[in-house]
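Every protein chain of the complex appears in place save one, which is left out.
The block that comes next holds subunit A.
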Amino acid sequence: MASKQLRILVPVKRVIDYQIRPRVNKLGTAIETTGVKFSINPFDDIAVEEAVRIREKNKSLVESIHAVSIGPSKAQDILRNCLAKGADTSTLIDSKDARIEPLAVAKVLKEVVEKQNANLVIMGKQAIDDDCNNTGQMLAGMLKWPQATNAAKVEFLESGRVEVTREVDGGEEVISASLPLVITTDLRLNIPRYVGLQNLMKAKKKPMEKLALKDFSDVDFEPRLKVNSIEEPQPRAPGVKVNSVDELIEKLKDAKVI
């Protein structure tokens, strides 16, 4: 195994911070983004952490960790954090404010994988803004690589295979695959570390390549889906206090739940 060096690619996305309540804009066409705090997609944060932990566990195993993000120029903030946490190099693909669908993202990532000569992609199972959960699968399909999605545990076996414990309905599924491989991360995989000041300063000196969408001339970025409208969910009706068990039963009967 030690002979086989890992070149890990970690794609990350800048999304509205998950603690912030997203608001629909006045026209009902999109989520309001001005003056809203953005952070790294939490699943991607876990992916970065996992890549760094793989290296910490076995230094000779990992040759490089490269972080890539497609997003506005401000996405370099999250790339900077990836570098501070332990990525060696990074690429920002500036998409301005364009909405890019998973298929196009997967096609771009395929080119990045080939350019970086990566043999392991670790990425979030989904981004919390559109919750698509299909970029990883599409990327694996296009690369004709095996995929291990919703990973809760990742282990490198003596044989050179990778054993991944997956979160599935009602339990866990343990699978193994050979490299190259796409892994998508689930929540239980790890708890990401804080970014240390020393590392944050050092990260400024680490390389960040900047590309634009036009550098990927073979990829069609035109969205195939049209967003008709975005609406807030119905607010939940307030609860009521009942004075007796009889009243409670009455109410439950009225609501046709018993």
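We adopt the following convention: contacts are C-beta pairs under 8 Å (C-beta built on N, C-alpha and C of every residue); 3 or more make two chains touch, one makes a residue touch a chain; residues count from 1.
The definition used in the following text is that contacts and distances are computed from a predicted model.
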From the names "V-type proton ATPase subunit F", "Damage response protein 1", "Protein inturned" or "D-2-hydroxyglutarate dehydrogenase, mitochondrial", which one matches the UniProt record for the unseen chain? "D-2-hydroxyglutarate dehydrogenase, mitochondrial"
Touch with the omitted chain, as defined above, among A:L197, A:V227, A:V240 or A:I258: A:L197
Check each of A:I128, A:M142 or A:A177 against the chain that is not shown and name the one that touches it. A:I128
Among A:I40, A:V68 or A:L120, single out the residue that touches the unshown chain. A:I40
Chain not shown, touching residues in subunit A: 17-22, 24, 31, 35, 37, 39-40, 42, 45, 81, 128-131, 187-188, 191-198, 200-201, 230-233
